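Heads up, one of the protein chains got dropped from this complex, but the rest are sitting where they should.
Labels for the chains are A and B, by order of writing; each one numbers its residues from 1.
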Amino acid sequence: MRRIGPLLLLPDPNPPGWWAVCVSLLALVGACTAAGGVFWAYGVSPLVAYRVIAEGTFLDSRALPEVVRRTIPLLLVGTGLVLAFRAQFWNIGAEGQLLSGAVAATGVALFSPLPSGLLVPAMLAAGFALGALWAALPAFLRLRWGAHEVLTTLLLNYVAAYGVEWLVHGPWKGPSMMGFAYTDLFPEAAWLPVLAGTRVHWPTLTLGIGFAVFGNVLLYRTVLGFEIRVQGENPEAARYAGISPAKTVLAAALLSGGAAGLAGVGEAAGIHHRLLSPGQVSMGYGYAGIVVAWLARGNPLGAIPSALLLGVVFTSGDVMQVALRMPFRVTDVFNGLILLFLVGSTPLLQTRIRWAPVRSKPAPAPGGEGWTPSSRPS
Amino acid sequence: MDAVLATFLRALAFGTPLLWAALGEIVAERSGVVNLGVEGMMLLGAFFAFATAQITGSPFLGLGAAGLAGTLAALVHALVCVRLRANQYVSGLALGMVGAGIAGLLGRGWEGTPLGKALPELSGITLSGLVLSGLVWGFLYHTRWGIALRSVGESPAAADAQGVSVPLVRSLAVGFGGFTAGIAGGFLSVAYRPSWTEGMTAGMGWIAIAITVFSGWDPLRAVAGSLLFGTLFHLSFRLQGVVAPELLKMAPYLGTILALTLTTAHRGSRIQEVPEALGVPYVRGER
Partner (left out) sequence: MRFFSPAAVADRPAPPEAGDAPLLVLRDIVKVFPGVVANDRVTLEVRSGEVHALLGENGAGKTTLVNILYGIYPPDGGEILLRGRPVRIPSPRHAIALGIGMVPQHPQLVRRHTVAENVALGLPGLPFFRPLRALEDRIRELADQYGLGVDPRARVADLSAGEQQRVEILRVLLRGARILVLDEPTSALTPQEARALFRVLRRMREEGCAVILITHKLEEVLEASDRVTVLRRGRVVGTLRTREAEARQLARLMVGREVQFGTARTPRPPGEEVLSLEDVWAPGDGGTPALRGVSFQVRSGEVFGIAGVAGNGQRECVEVCVGLRRGTHGRVRIFGQEVTGRGPRMIHEGGVAHVPEDRIRRGVVGGLSVAENLVLRRYRHPPFARGPFLDRRAIEAFARRLIALYTIDSPGPWVPARILSGGNLQRLILARELHGEVRLIVAVHPTSGLDVAAAQQVRRILLERRDAGAGVLLVSEDLEEILELSDRIGVMFRGRLVGVLPVEEADPERLGLWMMGHGA
């Protein structure tokens, strides 16, 4: 119990649902304010910046498709990470898993002898598989030898990035343009269909939304989801209940890696139609996915609005690049600040705030049982 | 023989920024706080060092600015983790993203221009790493404050009960970690490759964290760890004619994964060297 001036903060283990939304909103406002400070340091007035963002994203109906197309990979990665984090599998390697998916899609599109009707499903399947595999390796290292997955997944991002660079500069090198290296363009049959007039590749969008729904059903209505939740929160109790950590960790890794892989397929086959240098394929979706997952507060369906929000952030990066000549990097600042404020506000989630300006007389006890869970006996 | 000595010295030199960053992280983690934002703080340091050196003409002032930038960023991490008791892993990650973003943002326009007056490499800088390692070792094991710091990382409740201020110790330790990370980045941009490029630390911050883990949180063993990685980096540079450069660049990261796995496998479940309270926010009154 802490007191800040006239406000009393009490621990509340079961707050009402709307409180979480309030806290998140508060965090977002905080992040935007801090970001404004950064703009000011760069030499751009925060008010101008936000006006430009608003006009370029949600106030402009033509901008909506762009927001949606940015949302697609964020939704896939984010939902996967919600599941992974729920299982306490700290997958920071979504960036590399996304690249793996893109590589798989490129491989299938350019080099496989499949009939054109099967190309798209094959790319998606291959992308999922390779992404899942890229995440399975750190999972295996953790299960077998206890290597902490935060570092291993993350280091594999760099390996994947250099791998893509090697492919693009080496064996898969296509015609280069303006000094940038690319692979050949995919055959038309390997292009993901888009909604008319936009860049929204709808198969992956559908997969994303479907995955979010699937994730929800999985966590709350299946045996595996139950085991994931128990294992994630209390590994001791999970052992007790006979839950195999290998099963849950592996499931978390495969699902999150595979989802990121699908996102990679979407980018390679839906947007660029070729494999490019890693920074242009991924643009930080892997890390932003962490923000999506955190903002979703553990619920896969929550990833949908979160991904949309981050989609707005990414689109504002584009907008600010054009209108204010700010580098796209500004999205990293946004993402990082949002995550920081979200994390900092997490303890508030299980707190109740009461307005109590004067020291009031303590109410008599209801009598009986000790006190709430985290107390000690006297 | 000369070639081997030369390689050894170059490796030591390459490893010094890693060593500085790792030593800071060791101090922070010994007090119980994980800082995953080292990479971002190194980038911040690199940028501010370059910009300051370019403006003032003094690389030393640049390094000072780098240290300051890293410290300030780390203090934000301390605020969020220690005072607000939030999740340390994610907070560090978030700060790393912010740091990298700010460095990239403010760094636009500084790219490509070489540094006016750079710091001469090798001897001085390399020596500084070894000296720092000795100082950290002496501090941790042979001073009163070192005992306090290690106790905070093993059992904050015990330290608190003896009147040691857990938030203060942790904040100072984390601040120190940011300071060294900033300086490490500063070395890169005013000495090793006197220039600024976006993302020039290329994951070194993560390798420094890995060194913290597999050196068993021991400052002297961290020297060996950074030497190993300095060698890997240097070799990958040298062998570029022979093997495709991108594949070579993978080597340090794969090597780190291998080293991490081997050390945790070797220690098995008796991970005795991990500070017991690492990663756990401390709340007084809770056991």
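The rule is simple: a contact is a pair of C-beta atoms (placed from the backbone, for glycine too) under 8 Å apart; a residue touches a chain by one contact, two chains touch by 3 or more.
Keep in mind the model is a prediction, meaning the values are calculated, not measured.
In terms of the touch definition stated at the top, the absent chain reaches A, B within the entire complex. Remark: the omitted chain is touched by one listed residue; of B:113, B:143 or B:240 this is B:143.
Although one chain is not displayed, its contacts with subunit B can still be listed: residues 142-145, 147-148, 150-151, 154-155, 157-165, 269-270, 272, 276, 284-285, 287. Interface with the hidden chain, as seen from subunit A, comprises residues 1, 10-11, 13-14, 221-224, 226, 229-230, 233-234, 236-237, 239-242, 359, 362-378.
Please note the rule applied: only the chains that are shown with their structure count from here on.
If each chain is reduced to the centroid of its CA atoms, subunit A and subunit B end up 26 Å from each other. Residues 38, 41-42, 90, 92, 141, 144-148, 150-152, 154-156, 158-159, 162-163, 165-166, 169-170, 287, 290, 294, 326-327, 329-337, 339-340, 343-347, 374, 376 of subunit A are the ones touching subunit B in the complex.
Here subunit B touches subunit A in the complex through residues 36, 40, 76, 80, 84-87, 89-91, 93-102, 104-106, 108, 198, 202-203, 206-207, 209-210, 213, 244, 246-247, 249-250, 253-254, 256-257, 260-262, 264-265, 268-269, 271, 286-287, going by the rule given at the top.
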